[in-house]
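This is the structure I have questions about; it appears just below.
Here the complex is missing one protein chain, while the rest keep their positions.
Take a look at chain A:
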Amino acid sequence: MVGVAKLVVMDPKGRLVSGGSSAKTGIMQKSIKESTKMLATLVRRAKSQPPITLTCNLLHISQLISTHPLHHNFSTTTRAPPPSAAAKMEAVGVLMMCPMNNYLEQELDKRFKLFRYWTQPKQREFLAQHAEAIRAVVGNATAGASAEVIDALPKLEIVSSFSVGLDKIDLIKCKEKGIRVTNTPDVLTEDVADLAIGLMLAVLRRICECDKYVRSGAWKFGDFKLTTKFSGKRVGIIGLGRIGLAIAKRAEAFDCPISYYSRSEKPNTNYKYYGNLIELASNCDILVVACALTPETTHIVNREVIDALGPKGVLINIGRGPHVDEPELVSALVEGRLGGAGLDVFEKEPEVPEQLFGLDNVVLLPHVGSGTIETRKAMADLVLGNLEAHFANKPLLTPVV
């Protein structure tokens, strides 16, 4: 597989690290395997020096790093592909479904003919009017390419999602019509996993409540109450994909025993597998939803699962709101049948059940799982890269269909 466009290795002061002249000019068109070997050599040589920074255009490097453990630590950043065949691209109509990222919007505007769906008061007429021009749709977790939208756009060739989740895209229809679909895997895995752990700590250690306690001046009148230790708690993961594995890796560093529920048992892990979600929920202290949203996993966390998790159990949802039967969750929390919850997603965002607002064992976030400056830029670059590749007849970077 053709891979790296350019690999530049620098130390924190911006000086190029010696690794031969190839490091200065970059490594061109190497395979993933060759890139890994060269990466390992450069890192080994730099081991005695302070940590190095790698800047690379290859989006797969982040995949490399997670699957090929290297003995040093480094960060990676991605760069947007330069606009190519500019004149040709400008005629291509791209429909953006909702506001999602200023940088992405600006870049799409520069390179393509951008249509902003959310600014149209009469959306059906708008689609009819521009149907012939629109060849691409850019969607996200809020709005994607439904059957209705796909049917209205006969010239649609590609749907590039600003998300890893595909639940807002009619994949079957895309497959039928030969429409390509891309998403943004890997680049957001770490941030989502970080947030899952952040929510666990926030709920168990009542960090948000403590911050409120101090800010209100209440500390002058007495200490905060005792909270619950996080280290060593049993963590149960629904879905052991990229994000689930990243959560497991982090929780392990806190000596948390890991177990999981998945469609099938995963080879090459030491984590305990449960073929039954109720059993998993009964045998963990913290249950985290990390699977894809499909018709099968909708409301997978229902009353039975919540009851099995119990009055000392904590639910963390960084998947999709519809994974959880929300009214059941709310009543369990209000009635004290569930010990706590950390939620980044809801069934009808941005609406959040108000009964949760006053609960100090509940932490609520406005769908920020991938919401960091670094990751949103990397996601935007992937969307742009996929669109550019498609319209230049090159292989897609992260195709799903």
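Keep this in mind: contacts are C-beta pairs under 8 Å (C-beta built on N, C-alpha and C of every residue); 3 or more make two chains touch, one makes a residue touch a chain; residues count from 1.
Simple rule for what comes next: contacts and distances are computed from a predicted model.
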item: Absent chain [UniProt protein name; select from "Glyoxylate/hydroxypyruvate reductase HPR3-like", "UDP-arabinopyranose mutase 5", "Protein Abitram" or "Bromodomain and PHD finger containing, 3a"]; value: "Glyoxylate/hydroxypyruvate reductase HPR3-like"
item: Residue touching the undisplayed chain, where the options are A:197, A:288 or A:309; value: A:197
item: Residue touching the undisplayed chain, where the options are A:106, A:231 or A:276; value: A:231
item: Option from A:155, A:249 or A:263 whose C-beta touches the chain left out; value: A:249
item: Contacts of chain A with the absent chain, listed as residue ranges; value: 12, 50-51, 73-76, 99, 190-191, 194-195, 197-199, 201-202, 205, 207-208, 210-215, 219-220, 223-232, 249-250, 252-255, 349-352, 354, 356-357, 363-366, 368, 371-376
